[in-house]
Every structure is written in C-alpha cells, then in structure tokens.
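Yeah, one chain of the complex is gone here, protein chain that is, but the others are all in their spots.
Letters are used for the chains, namely A, B and C, taken in the order the chains are written, and counting of residues starts over at 1 for each.
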Amino acid sequence: MSTKKKNRDWRATIHEVIYGTHTPAGKLFDIVLLIVILYSIIIVMLESIPSFDNKYHRFFNISEWVVTILFTIEYILRLVSIKRPSKYIFSFFGIIDLLSTVPKYLTFFILQSQFLTAFRALRLLRVFRILKLVRFVGESNNLARALKASKTKIFVFVFFVLIVSVLLGTIMYLVEGPTHGFTSIPHSIYWTIVTLTTVGYGDISPQTPLGQFIATLIMIIGYGVIAVPTGIVSAEYSTYSKNQRENDDGRSCPNCGAEIKRSDAEYCRKCGYKLIEE
Amino acid sequence: MSTKKKNRDWRATIHEVIYGTHTPAGKLFDIVLLIVILYSIIIVMLESIPSFDNKYHRFFNISEWVVTILFTIEYILRLVSIKRPSKYIFSFFGIIDLLSTVPKYLTFFILQSQFLTAFRALRLLRVFRILKLVRFVGESNNLARALKASKTKIFVFVFFVLIVSVLLGTIMYLVEGPTHGFTSIPHSIYWTIVTLTTVGYGDISPQTPLGQFIATLIMIIGYGVIAVPTGIVSAEYSTYSKNQRENDDGRSCPNCGAEIKRSDAEYCRKCGYKLIEE
Amino acid sequence: MSTKKKNRDWRATIHEVIYGTHTPAGKLFDIVLLIVILYSIIIVMLESIPSFDNKYHRFFNISEWVVTILFTIEYILRLVSIKRPSKYIFSFFGIIDLLSTVPKYLTFFILQSQFLTAFRALRLLRVFRILKLVRFVGESNNLARALKASKTKIFVFVFFVLIVSVLLGTIMYLVEGPTHGFTSIPHSIYWTIVTLTTVGYGDISPQTPLGQFIATLIMIIGYGVIAVPTGIVSAEYSTYSKNQRENDDGRSCPNCGAEIKRSDAEYCRKCGYKLIEE
Partner (left out) sequence: MSTKKKNRDWRATIHEVIYGTHTPAGKLFDIVLLIVILYSIIIVMLESIPSFDNKYHRFFNISEWVVTILFTIEYILRLVSIKRPSKYIFSFFGIIDLLSTVPKYLTFFILQSQFLTAFRALRLLRVFRILKLVRFVGESNNLARALKASKTKIFVFVFFVLIVSVLLGTIMYLVEGPTHGFTSIPHSIYWTIVTLTTVGYGDISPQTPLGQFIATLIMIIGYGVIAVPTGIVSAEYSTYSKNQRENDDGRSCPNCGAEIKRSDAEYCRKCGYKLIEE
C-alpha cells in the first residue's frame, strides 16, 4: 500500500511538472519545451534553404534525431503521469504531440525522403502547443473564448463573402474572359477573393473598362464589409474582457488534464475527479 | 366542401415543407435544396475549365438538365402551394428562382451557345436563396438588419469616397499623365480606388516623385477613412445584437410567404392573413 | 419704401430657393444643380479619353460652355440674394463655386490649351458642393462632426505613422540599397508607406532575406496600428450619433448663409441676424 502511495506521488510529481504551470519546476519545464520546439522549427526552416542544407546537412540530421528522441520521452511521460491516457491521446494536443514525434521515425520504413518532407511539416503543428504554454501570459484564453463565442457569426459572414465571391467571380469571368487572365470561373473567384479582402496581388487584373468598373465595386464592397467581422469580434471581445482575471490559476486535473478554472474547485469540472486530498 | 378542405390541407402541407423550416420535413427539404444548388454551382464552375469540359461535357450537360428539371418542379410547387402566387413571383427570391431555372431552356430558342453562357451566370444568383436557408444558423438576420439600419450612413460614406476618388483621380491624371499608365481620368479614378481601398494591384503605379507623394497621401487617407464604415457597422451591429433571439420561430405566412417574426402572432404582419385556425 | 420691401421679398425668395432646402422649389433647385454638376464631371471625364475626344470634341466643347454659363448665372444669383456677399465669396463653397466657373473663360486669355487642362481639374472640386446637397440625406453632418472631433487625434496618429515610415524607410534604404529598387530615402519611405498601409503595389519589393524580415515586421506593425484610427473614429462617431436628429431643419441665414441648427432659433448663431419678422 505504501509502494502504491509512493508510486502515486511519483506520478503526481511528474504530472505537476509536465501539465501544471503553477510550480517552479512546471514553469521551467514549459520554458525548456518552448525552446526545444522553437529550435526544431528553426532547423526545419533552415533545412529548406538549399545553400544551408548543402553545408550543414549532417548537423541538421543529428539535431532532428535529438529533438525527436526528446519529444518521444516527453510523450511517454505524459502518457504515464495521467490517470486516463486515452483522454490525452485523443485530445487536440495529444494528436499534435504524436504527429510532431512521428515523421523522423518514418524515414526507416519509407525510403523516398522527398515524399517525407510533407510529413516533416506536421512537426510544425507542434507550434500550437506553444499557444498552450503562452497561457501564462494570461490573455490568449480571452482571445480564444471571444473567437469561440463569435464562431457562428463569423461562419455566416464567411459564407456570405463566399457567395458574393462566386457571384462576382462568375460575372468577371464573363466580362473579362480567358484572354485577360480570367481563365476559368474558379480562377475568377480566386481573383475576386484577392480583391475583396484588399490583398490585390496584381497577377491578374481587369483590362476592360467594364471589368475595371466592376472591380471598383468589388473593392468598395470589400472596404465596407471588412467592418462586419471587426464589429462582431470587438463586441464579443469586450464582453469577455470583463469577466477575465477571476479564474485560471494554472493547475490542471491529474485525471483528464483539463484546466482547473477556479482556485476553490474541489472536483474537476470535466471528469468529476476529486482534486483535494483530505 | 370536404374535397376543398382536403385540397387546402394538401396545399398547406406542401407550403409547410417548402416555405417553412420548423418541421422535420421542411428542414430536410431545405437541406436537400441546398445540396442541389451547391451541386449545380460546382457543375457550372467545372464546365468553365477547358480541360474538364473536354472530358466530361456529356456528363455536365445531363447534370444541368436534371438540375433544371428539379428547379422547375420546385418552382411550380412554390406557385401552387401559396395563396397569392403573384406576391411570390415578384418577390426578390421569386425572381431569382425563375432566373435560375430559365437559362437551360433558352438553348432551344437561341442557338449561339457562346452568348448563352452569360445567362448561365444568372443561375448563380440562386446562391442568394441559400442565405435564406442559412437563416436557421440564426445569425444572418442580425447581420442583414444591422446592414439595413446603417444603409443611409454607408451610402453617404461610399458617396464621399467616390467624390474624393474623382478629385484625386483627376489630379493624378494631370500629375502622371498617359505616359505613366494613367491613360484617362476614369482609368485614373480606377487606380485611386484601388489605392484608397488598400487593394494595390500594381498594374499602374506612380512614377514621378510628385505622383508618389500624392499616392502616399491617398494611402494615409484610405488608412484613416477605413475606420468610418467599421465604426458605423459596429455601432449598429451591437445595437441589433441585444434584441435578437426573441423572435424568429421559422414559420412563414401561407398567403404571402413573409416570415412570421413573433411566435404569438395571429395575423400575418405583411398581408393580414389569419395564421391560426380556430 | 414699398418697392424696397418688394425688392427684399424678391431677394428673399431667391435666397430660399438657392440656399434653403426646406421648400419644394429649394429642393428642386438642389436636385437640378446636382444633375448639372454630375453631367459636367462626366463630360470632363469622357473628354480625357482620346477615342471619345476625337469623335465628340465639338459636343464636349458646347456642353462645357452651357455648363459654364449655367454656373455663372447661379454664382451671380447667390451673390445678389445674400445680405453680405463678402461672407459667401470667401467661404469654402464660395471659393469652390468661383473656381468651378472660371476655367472655361480663361481659354480666351491663355492660348496653350494643354496647360489649361490643369485648371479644368479644379471644376471637379465642385463635387464638394454635392456633399452640401446630400445633407438632406441627413447623415453626412454626423460623419463630418465625428471627423472634426477626432481631428487632433488623427493628426497625432498620422504624425506617428510618418515618423515610423521615415525611420523604417531609411533602414530599408541601407539594407536593400539602390540595386534592389530602393533608389533613395524618399523613395524608400514611399515604399514603407505602401507597405504599412497594406496597399502593397509590388513595383518595389525587398530582395534580401534581411529586407524581407524587416518588411514582415513593417506589415505586422501596420496590421496592429490600423486598429488605432478605427478605435478613435468609432468612439467619436458613436458619441455624435446619439445627439443627432434633434437639430438641422434645412433653413439657412439670409445674411451670412450659415445653417440654422435649431428650429426655435430667432437670431443667426453666426452673425446675429434676426431670423423672425414680427
């Protein structure tokens, strides 16, 4: 019984270090992890530049193996220290953690390295975990909540923008035609979105007076419509700003890994696990 | 009399399915319609890509006929199930529904298929009907109302932007001249709007130092002025967000097709038709 | 004495028609004037397109003379019907009205027509008078007041943007240099403003990795900074929206031409002229 208790403590300590951010060890772990992730991203970036890859190919390869092994150890520790590993494995960050670790191992089984670079990109998804670390900056949760609350509104808006783009894209295809670069309706819709969002590459631009007139209308619509998402997110953001700093004390449930929002919580609000030992 | 009653019931059932969204059958109908419209839009898009059209021309042609027949049946059912068909025919969606159905039939009478592609584009106007369907997402009405309320304000703003564009466009025409791509005043105004809305294609760009200086002023004006529509729509949007979820229960008047806003309504607020049977 | 009285009445009637917008005759006058101004602008625009000018040169010339004579008559009537003409002559719209009328007359004295096209552009300044007419749309005054109230704030903001542009433009000149299109510091500042305001023509774009990195920073700054004028104007706009529809009844002072804001006003708030006859 004492061994079991000890074992539990040992796992609880690892849990606190890996998942928690309210102890010095937990903070240190997160910062070190942040640095390793950034390092691995920079390595992938530099590897893609031919002149660098030719010179330092060996160094990049070793670096990637070191990072891959570190991530593997971290992944195993995460699995071991949590009560219900399946909850973690199928969570958003669980999947990203696995995908970040896998690519380098796959080089053993699949030989075409050219094809594998596509998998390497998945490692970059790991950057989303940084977002979780940044939580101690305190504000990202607010942003996330504001975006979540305005989800359906933004969906309706994006949907409306797409409909307008299809309509105007087709009209521009008929007005300008393939000879002026509007080679097909999908290509024309691409141009319309480039214009509507005020990006304006200029790889395709209207040549006929009528086309330029319609383009002008599209720009003014885009100019006016840009106000809508701003209004939506602003309203939601200011609402969520008010009820912010009350919660979020950096602990997380040792059973399911969910954040503990209130410092006086006795049970996990997600899985009901008892958080306080009498 | 019983037959008439029965007939009335039969029509009322169709009305509920086609116009209403609050019964399971009504919801299913709208979702199926949504899929058919999307399918027809994708067909028109793919048809415009030469490589696809060469391969699958026959398939695209048959698909268009199937969609055209489906839309024709739907249009007839809409006419039959409503009390006052003329109200529907001349409503916004009535006209769009007709225009979406017509183009394929016209190929019998007009032989130049090249010219007919222009009519085919009208079919895409049907996408606006999707907006009506999306209403069950719940938010599009809010957006529509906010835009309606700020209509005159946006008109004044767009008018002001146009005046500034005419003025600055003429000045740029005189400063840069036809040799630097500003071939005429309308073309110069087109460039000004491209710049003012921060689209910036780069197909025309100022070459003289004075022209670049004025361009800089136009950009900073555009940068400052972009705030105005945002302020307008934001203010209206936040006002309309408050008094939202109270109304809108998905029913519509069987006489004129207008939406029924309040669940306790006994008469249609548009045509006065009695909604409740004693 | 009776003649003087009559004379006064005659002038008062003209005043009401030309300056006022609250009588049917006054409204009609403003709408006709609006149409004539728009017509004259379209003529100037079409004249600048070589293919149109070759065909219809005679028609454009006659049109311009008709418009010039109409504006001359209008200008004289404005002078005659007002008590203190000097106030009108040196007001903003007084100067624009004169400048709009003058160019065509100058063709008698100055022979180089090429040079005169510069003066013709001033006629387009007349478009600002339309803004005054649009006042009956009711909202433009609100916009004008909101912009006026946030004047100093916008000045500080634009000043800050210019300082940042000078600093970043100089750095980019040193980093990229004349070989990559950054030929001088002013040209480099022009590029910085093009980037900071998210216009992005692409006529000049950074080629070195360091230049592209700094460009990235400029874009993100521009992206964040765009929020500032929006915040300023939004705040001012919502404040001025509240206390709007109370005043503005379309009358104007027969002495100095200033708008009469309150319907219960007995004296002009600008010159103290008695507005009500006992």
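The rule is simple: a residue touches a chain if its C-beta (ideal position, glycine included) is under 8 Å from a C-beta of that chain, and two chains touch if they have at least 3 such contacts.
Please read all numbers here as calculations on a predicted model, not as lab measurements.
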item	value
Residue of C:19, C:75, C:88 or C:201 in touch with the missing chain, whole complex considered	C:201
Chain not shown: contacting residue from C:46, C:96 or C:215	C:215
Hidden partner interface residues of subunit B, rising order	198-202, 230
Interface residues of subunit C (partner: the chain not displayed)	152-153, 155-157, 159-160, 163, 166-167, 170-171, 173-174, 183-186, 189, 195, 198-202, 205, 209, 212-213, 215-216, 219-220, 222-224, 226-228, 230-232, 234-235
For subunit A, residues in touch with the removed chain	41, 44-45, 48-50, 117-118, 121, 124-125, 127-128, 130-131, 134, 137-140, 142-143, 146-147, 154, 157-158, 161, 186-187, 190, 193-194, 197-203, 226, 229-234, 236-238, 241
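Definition applied: only the chains that are shown with their structure count from here on.
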item	value
Same-residue or different-residue interface between subunit B and subunit C, half as cut-off	different
Chain pair equivalent in interface to A-B, over half of contacts matched, among B-C or A-C	B-C
Subunit B-subunit C separation of Cα centroids, rounded to whole Å	33
Subunit A and subunit C: spacing of chain centres that average the CA atoms, whole Å	47
Shared-contact residues (touching 2 or more other chains) in subunit B	157, 186, 189, 198-202, 226, 230-232, 234
